[in-house]
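Take a look at chain A:
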Amino acid sequence: MSWKNYFSTSVGKKIQMSLTGLFLITFLIVHCYINSLVWVSKEAYEAAAHFMGTNMIIHIIEVGLFAFLILHTVQGLNLFLKNKSKRGSRYAVNASNKNSKWYSRSMGILGSLLLIFLVLHTSAFWAPNRFSQITGGGELDLYHMMKEAFQNPVVVIIYILGCIALSWHLVHGFFSAFQTLGLATNKYKSLIKSVGVGFAIIVPFIFIMMPLSFYFGWIS
Partner candidate 1 sequence: MEHYNMNLTLKVWRQRNSKDTGHFDTFQVKDISSEMSFLEMFDVLNEQLVSEGKEPIAFDHDCREGICGMCSMVIDGQPHGPWGQTTTCQLHMRHYKDGDTITVEPFRANAFPVIKDLVVDRTSFDRIIQAGGYISVNTGNAVDANSLPIEKHDADEAFAAAACIGCGACVAACPNASAMLFTSAKVSHLALLPQGDPERKTRVVNMVEQLDKEGFGGCTNIGACEAECPKGISIENIARLNREYVGAMLDGGSKNTI
Partner candidate 2 sequence: MTLNSKIPSGDLNAKWETYKSTCKLVNPANKRHLDVIVIGTGLAGASAAASLGEMGYKVKTFCFQDSPRRAHSIAAQGGINAAKNYQNDGDSTYRLFYDTIKGGDYRAREANVHRLAEVSANIIDQCVAQGVPFAREYGGLLSNRSFGGVQVQRTFYAAGQTGQQLLIGAYQALERQVALGNVTQYSRHEMLEVVKIDGKARGIIARNLVTGELERHFGHAVLLCTGGYGNVFYLSTNAMGSNVTAAWKAHKKGAHFGNPCYTQIHPTCIPVSGDHQSKLTLMSESLRNDGRIWVPKAKGDDRKANDIPEEERDYYLERRYPAFGNLVPRDVASRAAKERCDAGYGVGASKQAVYLDYSSAIIRYGKSEANKLGINNPSDAQVKELGKGVVEAKYGNLFEMYEKITGENPYEVPMRIYPAVHYTMGGLWVDYELMTSVEGLYALGEANFSDHGANRLGASALMQGLADGYFVIPYTLGNYLADEIRTKAIPTDHEAFVEAEKSVNDRITKLLSIKGKESVESFHKRLGKIMWNKCGMARNEQGLKEAITEIQALRKEFWENVFVPGSADEYNPELDKAGRVADFLELGELMCIDALNRNESCGGHFREEYQTEEGEAMRQDDKYMYVAAWKYNGESNFELEKEDLNYDVVKPTQRSYK
C-alpha cells in the first residue's frame, strides 16, 4: 500500500491531524516564549522578533507552518463535515454530557473560531510586517503596533476569546494527538492528559496576559 493510501483512511487522516497538530503545538511554544520576552524588556523582545522575521531557516519553517496549518484546517473541516454526515437522523434526546466532554465534541467549532481569530491576528501583525519586508519597507515596529492595538478594549476582548477557544481546543487536542499516534497507553495516559491540561492552561494564559498587560499599562 502506498503512503497516500495509508494516509487516506479514517485513521490515516487522523494521523495527519495529529502530526500537524503536534507541529502547531510546538510552534505555540516558540511563539509563547517570544511573546513572554515583552515582560523582560522591549529590547529582548525586539531582538527575538527580528531574528524570527529575518532568519532564512525560520522563513522556510514558516512556509511549512502555514502548509501544516492549512492542512490541519482543511482536513479538520473535512472530517468534521464527513463525520457529521454519518448519522442521518439525530437523536431526540441528547444526553451526550453524560458520556463525553463538550469540548471534545466541539473541536470543529472551536477550530473554526480559532481560524477566524488567526485571520484577524495575522492580518494585524504578521501580514503587514512580511508585506513591508517584501516590498522593501523593512521590518515594522511590532512592539509599538502591539502597544497601540491593545489600547482598544474590543481588540483585547477578541484576543481573550481567541485564547480561550485555543485553550479548550488544546485540552482535547493535546491528548488526542498522542492517542492517535497510539502513545496514550495505560502507562502514559494520565501523564499525557495532565501535561495536556497544563499546557492548555499555561500557554493561552501567557497569550492573554500580553494584551491585558498593554491595556492596563503593566508594561512601561
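Candidates were picked such that all candidates are chains of the complex that A comes from, given by their letters.
Convention: a residue touches a chain if its C-beta (ideal position, glycine included) is under 8 Å from a C-beta of that chain, and two chains touch if they have at least 3 such contacts; residues count from 1.
What you see is a predicted model, and the numbers here were worked out from it, not measured in a lab.
S.K.: Sticking to the defined contact criterion, which numbered candidate from 1 or 2 is in contact with chain A in this complex?
M.R.: 1
S.K.: Name, in rising order, each residue of chain A that touches candidate 1 in their complex.
M.R.: 1, 3, 5-6, 9-15, 79, 82-96, 98-101, 104-105, 107, 172, 175-176, 179-186, 189
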